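== chain A ==
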Amino acid sequence: MIKISKLDKKFGKLTVLRELDMEIETGKITAIIGHNGSGKTTLIKCLLGLDKPTSGLISINGFQLNGDWSYRDNIGYMPQLARFPENLTAREVLRMIKDLRGFNGNMEDELVAFFNMDGEMKKPIRTLSGGTRQKVSAIIALMFNPDLLILDEPTAGLDPISSSLLKDRLIHEKEAGKTIIITSHIMSELEELADNLVYLLDGRIIFTGTIEEIIKRSGEKNLERAVAYLMTENGA
Partner candidate 1 sequence: MKPFLKIIKYQLQDLIRGKWILLYALLFFVLTDGLFRFGNDGSKVVLSLMNITLFIIPLVSIVFGSMFFYSSREFIELLLAQPIGRGSLYRGMYVGLATPLSLAFVAGVGIPFIYNTYHTGAFGGIFIILLVSGVTLTFVFTALSYYISVKNEERVKGVGLTILIWLFFAVIYDGIVLALIFMFSEYPLDKASIAVTLLNPIDLARIMMLLMVDVSALLGYTGAVFKQFFGSPLGLVVAVSALIIWMIIPVWLGLRSFAKKDL
Partner candidate 2 sequence: MRTVFTALVLFSLIGVGSVSGRDIHVGEDRAYSTLRSALDSAQDGDTVYVHEGVFAEGNIVIEKSLTLIGKGWPILDGKGEGEILTVKAGFFSIEGFDFRNSGTSFIHDNAAVKFDGVRKGQIIRNRFKNNYFAIYLANTSQCVVAGNEIISNLETETLSGNGIHLWYCKQVTVQDNNIEGQRDGIYLEFVEDSEVFNNTAKLNHRYGLHFMFSDRNRYWNNTFTNNGAGVAVMYSRNVEMWANTFEYNWGDASYGLLLKDIYDSSIHQNLFEQNTIGMLNDGCVRMEIKNNRFINNGWAVKIMANSNDNTFSFNDFIGNTFDVATNSRHNFNLFDRNYWSKYRGYDLDKNGVGDVPFHPVKLFSVLVEKNEPALILLRSLFVNLLDLAEEYIPLMTPEMLVDQKPLMSRVQ
């Protein structure tokens, strides 16, 4: 379980996260949504230790974040925009990250096959399309079999086939007991994937709950309409 309490993050004078309190359930998919600039990415970066909270506490499975990086051993991360060393091949990038993590297992062959990437692995990154790079990024997030997956707009650059492959995979991971945090703009996608939802506005949680709960509370027929309804209700 991830516990966040009184999390504040300021960039200079700009406050991005304000006294955020939340819990993320283990073994569930939690979606974080909100406008651009609402603090989603900053929240994710705080979880990853990429951004340092101005104040407040974060604990992941009982580990209090304090600048020690070893807890990231259990996290897989897929950023919004993936860029890799241009002159390495996809295979070499995977090897590099494995090497850096000191990981000896082999899940990437299975993942490469799963994402239909066999033909791309020997090509230098600079020759790969944006979507293919996203798949490399997805493989990197998944190939260490981490307990926590954090994905920032994972389907944004993917073609429909790859996108559904990734979604299938995420459901599969959840069933295997993984905790997943995901941001997305596509409500139908989240309705399909997520268990819980957190709505952020100007660095504050406007509403949160399970997907069913939110739909039920709004009285609308799907998540997109439910969210729209709740947004107006909360003056967003």
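The candidates were selected such that all candidates are chains of the complex that A comes from, given by their letters.
List of remarks:
The rule we apply is simple: a contact is a pair of C-beta atoms (placed from the backbone, for glycine too) under 8 Å apart; a residue touches a chain by one contact, two chains touch by 3 or more; residues count from 1.
The structure presented is a predicted model; accordingly, all values stated were derived computationally and were not measured.
Looking at chain A and the listed options 1 or 2, the chain it touches in this complex is number 1. Residues of chain A touching candidate 1 in their complex: 11, 45, 48-52, 69-73, 75, 77, 79, 81-88, 92, 96-97, 99-101, 124, 137, 140, 150.
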